[in-house]
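Excluded from the complex is one protein chain; the other protein chains are retained at their positions.
And then chain A:
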Amino acid sequence: MNNGCLEQRKKEGSKSFKFGSKSDDFALAIAKVAAAQVCDSVGFQGFHLSALETLSDIIVRYIFSIGKSANLSANLGGRVEANLFDIIHGLEELGSGLGFAGASDVDRCVVNSGIVRDIIHFVGDADFVPFAYDVPRFPVVKELKEIGSFREKGEDPPGEHIPSWLPAFPVPETYATRSSVENEPMSVSIGKETESVLASVERKTKRSLLNLQLRIANNEYEGGSLHGVENASRAREDFEGNPYLAAPLHSGEKDVEVSPVVLPAKLSNEVTLRNSVPGNAIVGNNETFASAIDAMKSGLCDSNNGKKKLLSTQRPTLRFKIGIRKKSLGTVPDFNPRNEDLEKDDKKRRVETILKESIQSS
């Protein structure tokens, strides 16, 4: 145990094995109590905490290095499990710094090692103080609770393509509600199992379909960008009547709407690209809106002359879709998340709002 060896051990300790890590707190606390008991048996009446911590750290490292060298010599002998002689080898290695009786003898027997004789003497002389506490076995290893396969549970797998030895699905309620928002077909197929689930899933799919329609309409109107606030303000405008008959746009508002055109050609291209990406993705399903968007794009890419053209192309599209948007926008408040718990009255209210809208529009 010379200095070089110690440095090496310290390096290994810091790299592969941390004595001071959080998971070792319990073991280090036990070592501290043991060190304190040993100090007490030796004759100390008190201790500084730093000294006790150092001593407990040395206990831990001593055990660790004995185990390491014993394991090394066992592996050198082609064994997995270490035996007594491996441990004696390890003890001799650790004690070689201080020296022991018979260490210079080349062909000495391990059984007759001076270290073991010292230990035997120590055990014979010292009166052993048992550890102060009952120590449970640690670290605690939790056994994983298995779900069990379809066969073990005695269930039939939901699809023919699922073999029965696979782990069973969890209770459908745990995942059906979440998936219904994002993945409608899956929730529909699962919803077959119980009628109540089926009903709620149907309602949700209807709602999401309506939402999808609404979004497509909005996208077409906004040229691909989704701005809830703007949509709301425009909806209010539309309710007032025909935009051609309404008061002219304020200069500021117009600037806001037209400003992308004033930008240099490069930037405006980027803007249109950015705007058109989500718009195309959705409008691709619906060919009726494609022409309007194309017209808008060409208008945006044009120079100053195109400004008026842009307005003229935009307004008809705005006006032609009024009918669709009014209906769908009118139903928006029903689909707020806070109303979700009132699903019983959902249908009634929807019918009422649709009737109101038809009266207003007429």
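We adopt the following convention: a contact is a pair of C-beta atoms (placed from the backbone, for glycine too) under 8 Å apart; a residue touches a chain by one contact, two chains touch by 3 or more; residues count from 1.
The rule we apply is simple: contacts and distances are computed from a predicted model.
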Next item on the list: Using the UniProt record as the reference, specify the protein name of the hidden chain from among "Transcription initiation factor TFIID subunit 10", "DNA replication complex GINS protein PSF2", "Chromatin-remodeling complex subunit Ies6p" or "All trans-polyprenyl-diphosphate synthase PDSS1".
Entry: "Transcription initiation factor TFIID subunit 10"
Next item on the list: Among A:G97, A:G148 or A:P163, single out the residue that touches the unshown chain.
Entry: A:G97
Item checked: Positions on chain A where the hidden chain makes contact -> 1-3, 5-6, 17, 27, 30-31, 34-35, 37-39, 41-48, 50-52, 54-55, 58-60, 62-68, 70-71, 74, 80-84, 87, 91, 97-98, 109, 111-112, 115-116, 118-120, 122-123, 126, 128-131, 135-139
